[in-house]
Each structure stands twice: as C-alpha cells, then as structure tokens.
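Every protein chain of the complex appears in place save one, which is left out.
Every chain is named by a letter (A, B and C) in the order it is written, and numbering of its residues begins at 1.
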Amino acid sequence: MKIAVIVFPGSNCDVDLYEALHSVCHADVEYVSHKEKSLDGFDAVMLPGGFSYGDYLRAGAIARFTNIMPAVIRMAKEGKPVFGTCNGFQILTEVGLLPGALKRNDSQKFVCKTVPLEVVNNQTIFTRQYKDHERIALPIAHADGSYFADEQTLDRLEENHQVVFRYAEENPNGSLRNIAGITNERGNVLGMMPHPERAVEALLGSTAGLRLFKSLLETGSAKVEE
Amino acid sequence: MTKVRIFVTYKQSVFDPQGETIKDAIHTLGHDDVKDVQVGKFFDVTVDGSKDAVEKTVKEIADQLLVNFNMETYTYQVMEED
Amino acid sequence: MTKVRIFVTYKQSVFDPQGETIKDAIHTLGHDDVKDVQVGKFFDVTVDGSKDAVEKTVKEIADQLLVNFNMETYTYQVMEED
Partner (left out) sequence: MKQAMTPEEIKEQKPYLDWSLSEAEYNYISDKLLGRLPNYTETGLFSAMWSEHCSYKKSKPVLRLFPNKNSRVLQGPGEGAGVVDIDDGQAVVFKAESHNHPTTVEPYQGAATGVGGILRDIFSMGARPVASLDSLHFGELTDPKMRMKVAGTVRGIGDYGNCMGIPTIAGETTFDPCYQGNILCNAMSVGLMDQKDLQKGRAAGVGNAVMYVGAKTGRDGIHGATFASADFSDENATQRSAVQVGDPFMEKLLLEACLEVITKHPDWLVGIQDMGAAGIVSSSAEMASEGKSGMELNLDLVPQREPNMSAYEIMLSESQERMLLCVNKGHEGDLKKVFDFYDLEAVTIGRITSGHDYVLYHDGQEVCNIPVSSLTDDVLEEASEEKKPERITKAETQPAWVPEITDAEQTLRDLLQQSTIADKKVFYQQYDSQVRTSTVVGPGSDAGVLRVRGTHKGLSMTTDGNGRFVYLNPEVGGQMALVEAAANIIASGAEPLAITDCLNYGDPNDPEIFWELHQSVKGMADACRVFDTPVISGNVSLYNENNGKAIHPTPMVGMVGLVKNIDHVIPSFAQNAGDQVYLIGKTDDDFAGAEIQKMMTGDISGIVKPFEMEHVHDYMKRLLGEMQAGNVASAHDLSEGGLGVALAETLFKTDLGMNLNLRHLSAAQLFSETPGRLIVTVPVEKAAKFEKTLGEDAQLVGEVTNTHWLEAHLKDAEVNQNVTELQKLWEEAIPCQLKSKD
C-alpha cells in the first residue's frame, strides 16, 4: 500500500506521521505538497496535525481550499482510506468529508497530555487490531478539539457506529458525547484529535497507536466496498 | 469601495464557555450589573464594486470561508461607501 | 436591561497577521474585489441599570478587562433597551 502524507503550509506533524509509517512500520510513504493536484498511484492518504495556515480564521478552514483537496475528496469517494489526525481531522470536517466541527476547547487553552480512550468500534479498517471496547491511552495536543454536531447528527453517528474513539475518563476539551474520533458512514475516512503517530515507539513512552497503522497496512486491499 | 462588517457568532444552541468565563471575570471585578456576555468575531472587509456586487461577494465569502455553518451563523452591516 | 455591543480591534499601526492570511485565502477563492480584511472581536453584554450607569459599566469593563490597550482599541454601540 502506498500512502501519501499531505504537507500543508503550517503542517508540522507531517514528520511524525511520515516517520511512524516509514521508520516504524516500514510502509511505502511519500510526502505530497498541498500544491499538487493529483494523488494518482496512492492507495491511501493521511492529513497530518499542525497549524495549517496558522489556524487563522478557524483550524483547517483555509487548508480546505488547497489544490490537493479535490484529489483527497476523490479518494474518499472511491472508498480508499483517508485518515486525519488533529489538524487533519479539523480539515476533514471543514471540507465536509466528516460531519460536525471542532470548537475551541472548553478550557480555552491548548492542552498537551496523554489521555485514556475507549476503542468504541474495532470493526473499521483502522481499528481492527484493537479489542472491542479496549482502553488505550494516546497523546493529545490541541486548542480546538471540542467536537460539536447537532443532536440528530450525533444520534446518527452512534447508530451507524461511526464513533470510533471516545475519551474514557476525563473529557479534556468539552467534546459532545466524549467523542475523540469518528468515521464517515462508509467507514473509510477516519478523523481523530488524539495522535496515534506519537505513540508508536516504546522509547517515547507508548506503542498504543501502532495498531492503528498496522490495522490499515495489514489489510491487503484496504478499499472499503460499498 | 464599500466597507462591510460581517459578524460571526456561535449558533444559539452551541455552548460558548468563553462568554461564561468573561462574565465570571466581570463579576469578580464587582460588576454584578452585567447579566450576560456573548462573544463573537467580526470581519471588516473592503470590497470594490456596485452595491449588488458587494453584497454578492460578502455572501459568497461568508458562505464559503468565513462561517462554519455547523456551529456558526452570521449577519452583516454595510458600514460606509465611497 | 440594555444590550451593548463592544467592538475591539487592533490599533492602526499594529500588524494583524490573521487579516492578511484571510485576505489571501479570499483571493484564492477568486474574490479579487476584496481589497482589505481586518479582524476584530465583539462582546454583547446585557447590563442592568440606568443609561448612565450602563455606559459607566461598559467603560469600566472595557478598560479593566476586555481591551488590551497596548495594542487594541474599542468602540461600543447600544443595541436595544427595555
């Protein structure tokens, strides 16, 4: 599987994603500039964390207009895996590939720490190596991570098992229904605020995020059938 | 050139902790006469063109960029023309 | 109860990186008719008391809390009374 990591102006966890895939998972991965228009030849695309366009206006709001985004949308429509963490998640909601929006944290502050999560759905292409309702701990690092959607949307997300990760003990940002990560209806687009790419090496304190990448990489054909 | 002020706020249904925090701070200052605080942002945009063209532009940039309709809503006000 | 809208903006000479970036984004959308963008925030405060008392309160909370006079300045507007 060949994976693209998109580099937006202001992306800064692009290295983290790339190295998790390249150095740790030995996957076939390449950086792709936001200026490119095509993702031909790639089987999956990942949007990294960071501060695209400085998070000016709203996190992810401006990145959605970059050249590469139509190609990302196309991949999502084709059922190929699309993954966004942190700023990547914010971009995926801004561009409409995932429902809802990410508000400023209730504390009004940036928060960087490791938080307990529950894997709510282990049937996705991203989570199949986790146990059902497994507890894991992943780092978060964001100022705008409070997930918001209207009640119907939230109900629909739960009915369709689109909620993949939930904050398990404390809610660090005010997310509705403790939501930390969701997929689209089809299950091939995952957005999450926590950073699994920061938890793939014991040296750095945790390997809890590793199985997310392995789930995807060991799928063979990752394409989700409709 | 027309200057338009575009006001963006959270929708009524969206909880805004910032307003609450500021209200608390105001009360700490002793101003219990302040009963409610809501926070919003605004954009002063200077646009070139006829009145109609300006309004069209304002609506377009609000719809496409300035406002996230999942949680926000907006109004605008023409400030000055020349 | 009186509702007052307090507008806070950067002082003239202060650099506003957000406004610049948003302007560039608007141009990317094709709206070259937008010549300038400035960002500000506003506070809708609901205050109890006579007209004079309300204005006094507004000035005090602006001075002490809402405005950073190192770089910001403000205006306000009485929105509605009842």
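Convention: a residue touches a chain if its C-beta (ideal position, glycine included) is under 8 Å from a C-beta of that chain, and two chains touch if they have at least 3 such contacts.
Keep in mind it's a predicted model, so treat the numbers as computed, not measured.
Remark: the omitted chain is touched by one listed residue; of A:Ala20, A:Met46, A:Ile68 or A:Leu176 this is A:Ala20. Across the interface with the omitted chain, chain C contributes residues 11, 13-17, 21, 24, 68, 70-71.
Interface with the hidden chain, as seen from chain A, comprises residues 9-13, 15-16, 19-20, 23, 35, 49-51, 53-56, 109-113, 139, 141, 143, 195, 197-198, 200-201, 203-204.
In this section, only the chains that are shown with their structure count from here on.
Within chain C, residues 22, 25, 29 each touch two or more of the remaining chains. Shown for chain A are the residues in touch with two or more other chains, namely 57, 62, 65.
The part of chain A that touches chain B in the complex is made up of residues 57-58, 61-62, 65, 93-94, 99-101, 103-104, 106-108, 148-150, 174. In the complex of the two chains, the chain B residues touching chain C come out as 1, 7, 22, 25-26, 29, 31, 33-49, 53-54, 57, 60-61, 64-66.
Residue ranges of chain B in contact with chain A, taken from their complex: 13-15, 17-18, 21, 65-66, 68, 70-71.
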